[in-house]
Every structure is written in structure tokens, then in C-alpha cells.
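With one protein chain held back, the other chains of the complex are shown just where they sit.
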Amino acid sequence: MKILRFGAVGLAAALVLTACSAGDDAADGSNDASGGTDGAQIRVWLVGTDTPDEAREYLTTTFEEENPGSTLTIEEQSWTGLVDKLTTALSSSDSPDVVEVGNTQAATFTSAGYFAPLDDIAEDLGGDDLLPGFVKAGTWEDTFYAAPYYAGSRIVFYSDQILGGAALPTTLEEYVEAAKSVRTADHSGVWFPGQDWYNALPFVWENGGFIAEPGDDGAWEAGFSSPGGIKGLKQVQDLMVNASNAPKDGDEAELQVPFCAGQTTFLSAPNWIRWSIQAPADAEAPGCADTFGADLHAFPLPGATAGETAKVFAGGSNVAVATKSANVDLAKKALTILLSDDYQTILAENSMIPAKKSLVSALPDDEFTLASAAAAANAELTPATPKWGDVEAQKVIQDALVQIAQGGDVETIATELDAQIESILNG
Amino acid sequence: MSLAPAGTVPVVAPAAPVAGVVRRRPARRRAASVGWGVLAALLAAAFAFPVYWMVNTSFLPTNLIIGPELHLWPDEPTLRNYDTAMFHQERAPFVPALGNSLQVTFLVLVASMVLAFFASLAVTRFRFRGRAAFVLSILVIQMVPGEAMMISVFQMVDSWRLLNTVIALGVVYLAGVLPFTIWTLRGFVNGVPVELEEAAMIDGCSRPRAFWKITFPLLAPGLVSTGVFAFLQAWNEFMMALIIMTRPESMTLPVWLRTFQQATKSTDWGALMAGSVLVAVPVVVFFLIVQGRMTGGLVSGAVKG
Partner (left out) sequence: MSSTMLRPAPPGAAPPPRATRAITPTRLLPWALLAPSLAVLVVITGYPLVRMLWLSVHEYERAQLLGVPAQFVGLDNYVATLTDERFWAVTARSFAFMLVCVVATITAGTLVALLLMKLGRAMRLVLSVALLLAWAMPPLAAMLVWGWIFDTQYGVVNHLLTAVTGESWMGHSWLISPLSFFAVAALVIVWGAIPFVAFTLYAGFTQVPGEVLEAAQLDGANARQRFFDVQVPYVRTIYVVLIVLSMIWDLKVFTQIFVLQGIGGVKSETSTLGVYIYEMGMAQGHYGAASAIAVIFTVLMLAISAYYVRVTVKEEPL
């Protein structure tokens, strides 16, 4: 009994200490301001750390200036489990107002009615100036739901110190050969983790393969086992087995770590990795500003023919207004700010490719951004169907790539992968 | 994770971990007992190692954690990881999470002990129609995978407009622990002879008073078991918390801890370990406090005399 009493007293004491911060918020949490715009709180869900602080401040300040009496809060989410979290949150009575989603995830939500139509403000957002591929990803049955937010693409990083004086590859074949030629037991030509499907796609595309396209009868056909697909996947296998020491089941996280340890010559990564590499060595997420970050360079992945860039995966996000937002009009205003020239210029200045084509000039002149813009100009997206979300959720492509990385038979793996994709997309 | 006793048993006084029953062999077996001691030490090291490793990593600076050498001991200890974990997680503030976890756990702890006590009394001391059905159903409930019911629970809580509230999460957890706690206490109550209560009633107690004065104190070990189980479930659960507490300020500690696992940035292992320590410490402390009462109590409801 004494123990229980002790425990009760102890807990009560702890509760008193923490009651202020937790209790009130938790109790108020489910009541957004009802009705009019006075005192409304708009919640914006941004994902990951990509959006720079300067932009976040701009958003909050501008919104509150333009809508006196209302506040805007940014709640940062994690990419892991985002789709699950959005599904429940957006369907609840306590839905966030504006959300960011990956461009490949947009279709999952647009097709189920989770986003409010944006046709009425499409012109304000930018109209034809918006990146077309992203607009397509955010449109469902001719209604525009999710606007582009920013784009990114992968570029190939290298450090002069490691590359030495070797010439940069001008075609995809040369890239593969160059990577293989410098590989040793503890040095990779290119760092290619097994689950990195984003980096495998350019090889498939450049060789004439495709992910999936609607056939004549309307059913989806997957293209990994098409002749072009197999050729591309074999190149991928070549790289993974003969040029890379990266974990065969690794994914695309923490890419700056092996680069900063000097373990690889080439690193194909999203353009923002540049900041991670050039971070000082004693930062929280340490980089190598003094060593390999000092002479960091980048170029867009070369295409199959010299002088062209490869088709790369179009990374990036869309933003949308939740159907069940308590203040759809205010949310649309917040969205407009996100897509305003000023805001997008801030993003551009931070090397994120803006959602509006006209603002490309605001991108800094450094080689990284130029490389990234060049790559992005030739970017492709995943199939625009809501079931694509399932393909990503079930990680079928990643699983197939891991098998390829371990040296499995490409034809068999690709055929099975296509069967799986088709059954998910058509099922 | 307490015991679910299977039959009617008399109460056995809580057995202390020290066994007075097994007698020591004479001195010629001293060598063997040294052997057992060594084995025990090795096992203890094996069991405690992850906990040690967690604490060790939490005090190491990041550049030493992610490095080619192994540091078995924090030779350059730093508090930075704790600082990061507690004060620099913008997407997930620590203090509110701690407060939420404490509140939810306290709620579940108290409510489950009270409700399970009452229910176990009802189910063992009385005969009424539907009793067997109730006992059977709380056994069957425990076999249903909770993952399939999550969406329905979510929709229900949402329809009450109680998302992001401690009370909603607490009640959900309560429903989760009640079947097991009722089951456990049922065995313990079975072990308290009804004659004791009847004797008290002959002496003038009303039935409720008899329950309170006689049965309740004898159930102490069982209540401790129940309390430990409820505490563990409420403190550690994270799936329902993830779904019901959608706002950063209403997160519980497990949800908070999970935000350290990120897809696009490198995992800050030091901060992650520091966070894990913060989540694990209250449980360990709680366990150490109640362990004496607990191990004795666990079995007294189950051994057939």
C-alpha cells in the first residue's frame, strides 16, 4: 500500500510540474476556433527539414500581417509514415489546414477527396507558370488539387581530391566504366545502396525502359522487364556489384557520411546533400567542410548520348488545402503565400527549384544549382495513379533492387517485379 | 506481463526472492558454486549490455559515435545529446511529451486498478447470469490483433471530438489493459478464502466493508502486478498514441522518441540514445521500487498448493 501511496504522491508532484505545458494544450487541442476569421489558427504541415527557416518565418509573418487576428503555426512532420499519418489526420475533425506531400504521394489523396479543389485560385497560384509535371501529379479527373511546392533532382557529386585529374564522364556508359575502374575493397566508384531506386530509374529510362504506362486496354503495363528496362537494370547491377561498397540493403539516408569519409568517388544524391557535405566537422550532423567538402563539385548525370543529361527522377513536393480544414478560405490564403513570388524566391535562393518556371533565374549561379536545374529539366515522374502509393508502400521496387544488388538474375527479378507492380496497379 | 492464474488456489504468503527452502550443499561444492557465480556474472552482463550501451552512447559526442573506433566507455563525456534531445527537437518538444505520458499513465494506473478490482470481485464472489460469458469474452478479446481495430477506435474518438486529449488516450489504454488485469486479479481473489469475508460479516461488517478491510489488503501483490502491467502498457504504447495525438504538443514519449528516426537526414544516434534513456529511466525506477513485492506476488495466484 505504501508503495502505491508513494507512487501517487510522486506522480502528483510530477504532474503539478508539467501540468501547465501539457494539460492546457491537450485540452484545447481539439477545438479550433469556430466560425469567423477572428482568432483562427491555421496549421501548416511541412515535411522534413527542407524548407529553410527564412521561408518559414516569411510565411508566418506575412500571413499574420495579411490576416490580422489569425495565427499560423508550422508543424514539422517526418517523411517516415507520412501517408498513414495524413490519412488519419486529414479525415479527422482536427485536420491540419495546409499540408505538404511528396509529389508521388499526391495522387493517393487527390483521388480520395482529401484535398480541397484549387481551381478557383489556380491563376493566383501561378497558372501556367507552375511546373507542369507537378501540376499533373496534383490533378485528378481534371480538378486541380495540389500545387507544386518545390522540385529537386539528383546530381552527381565528386571531390577534386579524390577524382584526381580524371575526365568527367560524358555518357552513361562512361560513367559506369569510370566508377568501376576506381573501385577497390574500401573505396567505391559510386556509392549505390541497394534500396536506392531513385538512382536506378535514370538507367531504366535512358535505355528505353519505363516504370508503367497504360496499355491500349487501359490496364497498366510495367516496363522493368522490357528490353530497355532489362538493359538499364543490368547497368544498375553492374554498378552495385562492381563499383559500390554500399550496404546492399541500405537506403538513401546519411549519404554525406561515406562521402565525407572519402569512401567514394562519385555520389549521386539530391542537390541539398551539398549542405550536409559542406557542414563543418563539429556540427550536429557533421560534414567535412575542410576536407572533401572544400573542393566539392557536381554535374548532372549524363545521358545515353554525349551532351545530354539523363532523365532523372523528379523529386519534390506538392502542397494542398485539406478538405476538412476548419478554415478553407484562410488556408487557401496561406497556400497562396507559399506559392507567392517572394516565398518561392527564398526557396530558389536556397537551391530548391521553385514551383514557378519564371523564377528559375532566382536560383544561385553555383554549379550545384545549375547542375540540378539542368537535370530537373529532363525529369520524369512516377505513374499518376492513386495505386502508385501502394507500390511505394509495399516497397516492391526497393526489394527487387536489393536482390539485384546481391547479384540475382536480372531477367527473373524484373519480370517478377513487373508482375507485382501490375497486380497492384490493376488490382 | 503478469501471470494469468488458471484455477482456485489458496493464498501463499509472498515469497521473497531469497529462497530459504533450497539448502546449500556442503563445502566440497564450493568450486561449483564459484562456477555458477561466474556464469551468473556473464549472463548479467549479457542482459544488461544493451542498457549499458544505450547509456554509453548517449554520453558520447557524435563524431566519436560515428567513427571507426569503438568507445566502450565515454572517455569524452558530453551532455550535448541530452541537450539536443530535450531542448532542440523543434518538431517534438520533450517536456509536454513527458507531461502527457505521466498523465496518461497515471490515469490508466489508477483507473485500471480500481476497475479491475471491482470487476474481479464481481466475477469471483458472485454468481450471476452471464458471468461465464463475460469471463470467456475477456479471454477471447486478448487474441484479437489490435491493428485492425485502430481505424475504428480512431473514428470513434474523432466523433467524440476528443482527439489529442489525454482522457481519450487514457480510456483507450484502459480498455486495452482491463481484460488482462481483470483476469489476473480474478485469480488472486480466488485465492482469498471467502470464509474470511464471511467471518468479518458475522462480526458486523457490511459486504463492501468486508471487501475493503479483508480482501483488499490481501490482494496487495495482485494489485501490484496489475499496476505494473498497466503502467508498462500505458507508458510504452505508441501506435494508438501516434494516431490519436496528432499535434506536437500532445505527443506522448514513445511518439516523441520515434521522431528521432528520420528518413532523409542522418540519424543522430547520440540524441536517439539520450532520448531512449529518458524514456526508459522512469520505468526502470518504477520497477526497482516495486520489484520486491512483485516477484512474490506473481506466483502466489497460480501455484496449486
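Chains: A and B, in written order; residue numbering restarts at 1 for each.
Just so it is clear, contacts are C-beta pairs under 8 Å (C-beta built on N, C-alpha and C of every residue); 3 or more make two chains touch, one makes a residue touch a chain.
All of these numbers come straight from a predicted model, not from anything done at the bench.
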item	value
Option touching the unshown chain, where A:A112, A:V328 or A:A362 are the choices	A:A112
Residue among B:A92, B:A116, B:L163 or B:A230 that touches the chain left out of view	B:A116
Residues of subunit B in contact with the chain not shown	1, 3-8, 10, 12, 15, 17-19, 21-23, 33, 36-37, 39-41, 43-45, 47-48, 50-51, 53-54, 57, 65-67, 70, 114-116, 118-119, 121-128, 131-132, 134-136, 138-153, 155-156, 171-172, 174-176, 178-179, 182, 189-190, 193-195, 197-198, 201-204, 206-207, 235-236, 238-239, 243, 254, 257-258, 260-261, 269, 272-273, 276, 279-280, 283-284, 286-288, 291, 295-296, 298-299, 302-304
Subunit A residues touching the omitted chain (full complex)	80-81, 83-84, 87-88, 91, 108-109, 111-114, 194, 245, 247-250, 257, 323-324, 389-390, 393-396, 398-399, 402, 406
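The rule we apply is simple: only the chains that are shown with their structure count from here on.
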item	value
CA centroid of subunit A to CA centroid of subunit B, Å	39
In the complex with subunit B, residue positions of subunit A that touch it	1, 3-4, 6-8, 11, 14-15, 18-19, 21-23, 25-27, 29-31, 48-50, 75-81, 85, 88-89, 91-94, 96, 251-254, 256-257, 276, 281-282, 284-286
Subunit A-facing residues of subunit B, complex	62-63, 66, 84, 90-91, 95-96, 98-100, 102-103, 105-106, 109-110, 151, 154, 158-159, 161-166, 217, 220, 223-224, 227, 242-243, 246-250, 259, 261-268, 286, 289-290, 293
